[in-house]
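Now for chain A:
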Amino acid sequence: MLEIDGLQAGYGDVRALFGVTLSVGAGEIVALLGPNGAGKSTLLNCVAGLVRPRSGAIRWDGQDLRTLGAHLIVERGVALVPEGRRLFGGMTVQENLELGAFASRAWGGRRAGLERVYTLFPVLAERRRTAVQALSGGQQQMVAVGRALMASPRLLMLDEPSLGLAPRLVAAILEALVAINRAGVTVFLVEQNVPAALSLAHRGYLLEGGRIVGEGSGASLMADEHVRRAYLGPLAVRTPSPQGEHQ
Partner candidate 1 sequence: MSVLAQQLLLGLLIGGLYGLAAAGLSLVFGVMRVLNVAHGELIMLGGYGAFWLAALFGVDPFASLVLVIPGSLLLGALLYWGLFGFVVRAHEETRIKNSLLIGFGLALALHALAVRLWTADERSIPTSYGGAVLSVGELSIPLVRLATLTLALVLIGALQLLLSRWRWGKAIRATAEDWQAALLTGIDIRRAYLLAFALGTALAGAAGTLVTVAYSVSPSIGLEWTLKALIVVVLAGLGSMLGTFVGGLVLGLAEAASAATFGGPYREIVGLVIFVVVLAVRPRGLFGR
Partner candidate 2 sequence: MGSSADDGGRPRTALLALLPLTAPRDDVLNFVFLILLAITLAESWNIVAGYAGQVNLGHAAFFGLGALVTRMLWTEGAPVLLAMAAGAGTATLFALVIGVAAFRLRGAYFAIGTLALGEILRTTVGNVLPEISTLPAATIASYRLTQRFYLALGLAAVSVIAVAALATSRLGLGMRAIREDEEAAESSGVGALSLKLTALALSTALAGLAGGLFAYYHISYYPSHPFGPHWTFDALLMTFIGGVGTLQGPVLGAILYIVLKEYLALRWVDIHLLIFGALFVGIVLLLPGGLVQAAERARGVLGGARRAA
(Lines give C-alpha, C1' and ligand atoms only; values in the text may rest on other atoms or scores of the structure.)
Protein backbone atom coordinates (compact mmCIF):
# COMPACT_ATOMS: atom_id res chain seq x y z
CA MET A 1 0.00 0.00 0.00
CA LEU A 2 1.37 3.38 -1.07
CA GLU A 3 0.91 6.33 1.24
CA ILE A 4 1.85 9.88 0.33
CA ASP A 5 1.54 12.48 3.03
CA GLY A 6 1.91 16.24 2.70
CA LEU A 7 4.40 15.97 -0.13
CA GLN A 8 6.16 19.14 -1.19
CA ALA A 9 8.50 19.06 -4.14
CA GLY A 10 9.87 21.15 -6.95
CA TYR A 11 12.78 21.84 -9.29
CA GLY A 12 15.21 24.52 -8.20
CA ASP A 13 13.18 27.55 -7.25
CA VAL A 14 10.01 26.31 -8.89
CA ARG A 15 7.61 24.46 -6.61
CA ALA A 16 5.45 21.80 -8.22
CA LEU A 17 3.72 20.06 -5.33
CA PHE A 18 2.23 21.87 -2.35
CA GLY A 19 1.41 19.27 0.24
CA VAL A 20 -0.12 16.33 -1.60
CA THR A 21 -1.75 13.54 0.38
CA LEU A 22 -3.11 10.41 -1.23
CA SER A 23 -2.99 6.66 -1.00
CA VAL A 24 -3.12 3.66 -3.25
CA GLY A 25 -4.38 0.46 -1.70
CA ALA A 26 -3.06 -2.98 -2.52
CA GLY A 27 -4.69 -4.43 -5.62
CA GLU A 28 -6.31 -1.16 -6.68
CA ILE A 29 -6.09 0.75 -9.90
CA VAL A 30 -5.87 4.43 -8.95
CA ALA A 31 -5.78 7.26 -11.46
CA LEU A 32 -4.20 10.67 -10.96
CA LEU A 33 -5.83 13.20 -13.24
CA GLY A 34 -5.19 16.81 -13.94
CA PRO A 35 -4.12 19.32 -16.55
CA ASN A 36 -0.66 19.86 -17.97
CA GLY A 37 1.80 21.21 -15.46
CA ALA A 38 -0.28 20.17 -12.47
CA GLY A 39 2.62 18.24 -11.01
CA LYS A 40 1.50 14.70 -11.80
CA SER A 41 4.85 13.66 -13.29
CA THR A 42 6.68 15.25 -10.39
CA LEU A 43 4.68 13.13 -7.99
CA LEU A 44 5.50 9.89 -9.76
CA ASN A 45 9.16 10.91 -10.07
CA CYS A 46 9.28 11.51 -6.31
CA VAL A 47 7.89 8.07 -5.56
CA ALA A 48 10.31 6.49 -8.04
CA GLY A 49 13.24 8.29 -6.47
CA LEU A 50 14.24 10.47 -9.41
CA VAL A 51 13.30 13.66 -7.59
CA ARG A 52 13.98 14.41 -3.94
CA PRO A 53 10.96 15.97 -2.26
CA ARG A 54 11.34 19.00 0.00
CA SER A 55 9.17 17.59 2.73
CA GLY A 56 6.42 15.12 3.37
CA ALA A 57 6.36 11.36 3.49
CA ILE A 58 6.29 8.58 0.93
CA ARG A 59 5.64 5.16 2.40
CA TRP A 60 5.39 1.87 0.58
CA ASP A 61 4.36 -1.07 2.71
CA GLY A 62 5.17 1.03 5.71
CA GLN A 63 8.73 1.74 4.55
CA ASP A 64 9.94 5.25 3.90
CA LEU A 65 11.02 5.52 0.27
CA ARG A 66 12.45 9.01 0.56
CA THR A 67 15.90 7.91 1.62
CA LEU A 68 16.32 5.24 -1.03
CA GLY A 69 18.07 5.63 -4.37
CA ALA A 70 15.92 5.06 -7.42
CA HIS A 71 17.44 1.69 -8.23
CA LEU A 72 16.78 0.48 -4.68
CA ILE A 73 13.14 1.52 -4.95
CA VAL A 74 12.84 -0.86 -7.88
CA GLU A 75 14.24 -3.56 -5.62
CA ARG A 76 11.37 -2.85 -3.24
CA GLY A 77 8.88 -3.71 -5.95
CA VAL A 78 7.96 -0.27 -7.28
CA ALA A 79 8.37 0.25 -11.02
CA LEU A 80 7.70 3.35 -13.11
CA VAL A 81 6.90 3.53 -16.80
CA PRO A 82 8.16 7.07 -17.41
CA GLU A 83 6.60 9.68 -19.63
CA GLY A 84 7.87 9.41 -23.19
CA ARG A 85 8.82 5.80 -22.58
CA ARG A 86 12.59 6.43 -22.28
CA LEU A 87 13.58 3.18 -23.95
CA PHE A 88 17.17 2.28 -24.72
CA GLY A 89 16.89 3.13 -28.40
CA GLY A 90 19.95 1.38 -29.71
CA MET A 91 19.01 -1.92 -28.11
CA THR A 92 16.54 -4.57 -29.21
CA VAL A 93 13.13 -5.28 -27.74
CA GLN A 94 14.45 -8.29 -25.91
CA GLU A 95 17.46 -6.39 -24.55
CA ASN A 96 15.24 -3.62 -23.25
CA LEU A 97 12.89 -6.08 -21.61
CA GLU A 98 15.75 -8.03 -20.11
CA LEU A 99 17.23 -4.92 -18.58
CA GLY A 100 13.89 -4.34 -16.92
CA ALA A 101 14.65 -7.38 -14.81
CA PHE A 102 18.01 -6.02 -13.75
CA ALA A 103 17.05 -5.71 -10.11
CA SER A 104 18.26 -8.75 -8.23
CA ARG A 105 14.74 -9.61 -7.09
CA ALA A 106 13.80 -10.14 -10.73
CA TRP A 107 16.98 -11.18 -12.51
CA GLY A 108 16.70 -14.85 -11.72
CA GLY A 109 13.20 -15.09 -13.09
CA ARG A 110 13.77 -13.11 -16.21
CA ARG A 111 13.07 -15.90 -18.65
CA ALA A 112 9.68 -16.48 -17.13
CA GLY A 113 9.19 -12.74 -17.05
CA LEU A 114 9.89 -12.49 -20.78
CA GLU A 115 7.34 -15.18 -21.49
CA ARG A 116 4.74 -13.30 -19.48
CA VAL A 117 5.40 -10.07 -21.38
CA TYR A 118 5.30 -11.83 -24.74
CA THR A 119 2.00 -13.43 -23.81
CA LEU A 120 0.60 -10.06 -22.84
CA PHE A 121 1.94 -8.33 -25.96
CA PRO A 122 2.27 -10.96 -28.70
CA VAL A 123 3.42 -8.44 -31.29
CA LEU A 124 6.59 -7.91 -29.26
CA ALA A 125 7.43 -11.59 -29.44
CA GLU A 126 7.56 -11.38 -33.22
CA ARG A 127 9.83 -8.36 -33.12
CA ARG A 128 12.02 -9.31 -30.21
CA ARG A 129 15.27 -8.81 -32.15
CA THR A 130 14.26 -5.47 -33.61
CA ALA A 131 15.91 -2.29 -32.34
CA VAL A 132 13.27 -0.38 -30.43
CA GLN A 133 13.84 2.83 -32.31
CA ALA A 134 12.41 1.06 -35.37
CA LEU A 135 9.13 0.29 -33.65
CA SER A 136 5.89 2.26 -33.84
CA GLY A 137 4.77 4.42 -30.95
CA GLY A 138 2.26 1.89 -29.74
CA GLN A 139 4.75 -0.95 -29.83
CA GLN A 140 7.32 1.18 -28.00
CA GLN A 141 4.77 1.83 -25.29
CA MET A 142 4.23 -1.89 -24.98
CA VAL A 143 7.96 -2.37 -24.57
CA ALA A 144 8.00 0.35 -21.93
CA VAL A 145 5.20 -1.28 -19.97
CA GLY A 146 6.75 -4.71 -20.46
CA ARG A 147 10.13 -3.47 -19.26
CA ALA A 148 8.60 -2.22 -16.04
CA LEU A 149 6.76 -5.51 -15.61
CA MET A 150 10.00 -7.43 -15.90
CA ALA A 151 10.98 -6.01 -12.52
CA SER A 152 8.19 -8.10 -10.95
CA PRO A 153 6.71 -5.03 -9.36
CA ARG A 154 3.94 -5.06 -6.81
CA LEU A 155 3.21 -1.41 -7.64
CA LEU A 156 3.27 -0.37 -11.26
CA MET A 157 3.21 3.35 -11.95
CA LEU A 158 2.60 4.79 -15.41
CA ASP A 159 3.11 8.36 -16.57
CA GLU A 160 0.79 9.22 -19.45
CA PRO A 161 0.88 5.85 -21.21
CA SER A 162 -1.71 6.91 -23.76
CA LEU A 163 0.15 10.01 -24.91
CA GLY A 164 0.43 10.15 -28.67
CA LEU A 165 -1.25 6.81 -29.25
CA ALA A 166 -4.19 6.03 -31.51
CA PRO A 167 -7.39 5.03 -29.67
CA ARG A 168 -7.09 1.40 -30.72
CA LEU A 169 -3.64 1.20 -29.16
CA VAL A 170 -4.73 3.04 -26.06
CA ALA A 171 -7.41 0.40 -25.62
CA ALA A 172 -4.83 -2.36 -26.01
CA ILE A 173 -2.62 -0.83 -23.32
CA LEU A 174 -5.58 -0.40 -21.00
CA GLU A 175 -6.63 -4.01 -21.52
CA ALA A 176 -3.15 -5.07 -20.61
CA LEU A 177 -3.28 -2.97 -17.44
CA VAL A 178 -6.48 -4.64 -16.37
CA ALA A 179 -4.91 -8.04 -16.91
CA ILE A 180 -1.83 -6.99 -14.97
CA ASN A 181 -3.98 -5.77 -12.14
CA ARG A 182 -5.96 -9.01 -12.09
CA ALA A 183 -2.68 -10.84 -11.62
CA GLY A 184 -2.22 -8.93 -8.38
CA VAL A 185 -0.23 -5.83 -9.31
CA THR A 186 -1.33 -2.47 -7.89
CA VAL A 187 -1.55 0.17 -10.59
CA PHE A 188 -1.06 3.92 -10.13
CA LEU A 189 -1.80 5.71 -13.34
CA VAL A 190 -1.23 9.33 -14.34
CA GLU A 191 -3.30 10.35 -17.31
CA GLN A 192 -4.55 13.37 -19.18
CA ASN A 193 -6.96 11.15 -21.11
CA VAL A 194 -9.66 11.17 -18.44
CA PRO A 195 -12.24 8.84 -20.00
CA ALA A 196 -9.53 6.26 -20.66
CA ALA A 197 -8.20 6.47 -17.12
CA LEU A 198 -11.58 6.44 -15.42
CA SER A 199 -12.77 3.54 -17.54
CA LEU A 200 -10.55 1.22 -15.60
CA ALA A 201 -9.66 2.93 -12.35
CA HIS A 202 -11.28 1.96 -9.07
CA ARG A 203 -10.55 5.37 -7.67
CA GLY A 204 -9.12 8.63 -8.82
CA TYR A 205 -7.56 11.85 -7.57
CA LEU A 206 -7.67 15.22 -9.22
CA LEU A 207 -4.45 17.27 -9.08
CA GLU A 208 -4.51 20.92 -10.09
CA GLY A 209 -1.71 23.42 -9.49
CA GLY A 210 0.18 21.01 -7.26
CA ARG A 211 -2.76 20.33 -4.94
CA ILE A 212 -5.34 17.57 -4.64
CA VAL A 213 -8.66 19.18 -5.45
CA GLY A 214 -10.87 16.13 -5.69
CA GLU A 215 -11.09 12.40 -5.20
CA GLY A 216 -13.63 9.67 -5.56
CA SER A 217 -14.49 6.42 -7.17
CA GLY A 218 -14.10 6.12 -10.91
CA ALA A 219 -17.80 6.42 -11.52
CA SER A 220 -18.34 9.40 -9.24
CA LEU A 221 -15.49 11.32 -10.83
CA MET A 222 -16.83 10.51 -14.26
CA ALA A 223 -20.16 12.00 -13.26
CA ASP A 224 -18.67 15.00 -11.46
CA GLU A 225 -19.61 18.39 -12.94
CA HIS A 226 -16.22 20.00 -12.58
CA VAL A 227 -14.48 17.03 -14.12
CA ARG A 228 -16.92 16.87 -16.98
CA ARG A 229 -16.65 20.55 -17.75
CA ALA A 230 -12.88 20.83 -17.43
CA TYR A 231 -11.74 17.58 -18.91
CA LEU A 232 -14.52 16.01 -20.89
CA GLY A 233 -16.34 18.77 -22.66
CA PRO A 234 -18.29 18.42 -25.89
CA LEU A 235 -15.36 17.04 -27.84
CA ALA A 236 -14.38 14.35 -25.35
CA VAL A 237 -12.67 11.39 -26.91
CA ARG A 238 -14.71 8.23 -26.53
CA THR A 239 -12.47 5.29 -25.86
CA PRO A 240 -14.02 1.86 -25.79
CA SER A 241 -14.16 0.61 -22.21
CA PRO A 242 -12.09 -2.57 -21.83
CA GLN A 243 -14.63 -4.29 -19.65
CA GLY A 244 -18.13 -3.15 -18.77
CA GLU A 245 -18.62 -4.55 -15.30
CA HIS A 246 -15.50 -2.99 -13.83
CA GLN A 247 -17.23 0.17 -12.47
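How these were chosen: all candidates are chains of the complex that A comes from, given by their letters.
Throughout what follows, contacts are C-beta pairs under 8 Å (C-beta built on N, C-alpha and C of every residue); 3 or more make two chains touch, one makes a residue touch a chain; residues count from 1.
Just so it is clear, the model here is predicted, and its values are computed rather than measured.
Peer 1: Chain A is shown by itself; which of 1 or 2 touches it in the complex?
Peer 2: Contact with chain A is made by candidate 1.
Peer 1: Provide the residue numbers of chain A that touch candidate 1 in the complex, in ascending order.
Peer 2: Per the stated touch rule, the residues are 48-50, 69-71, 74-75, 79-80, 82, 86-91, 95, 98-100, 102-104, 106-107, 147-148, 150-151.
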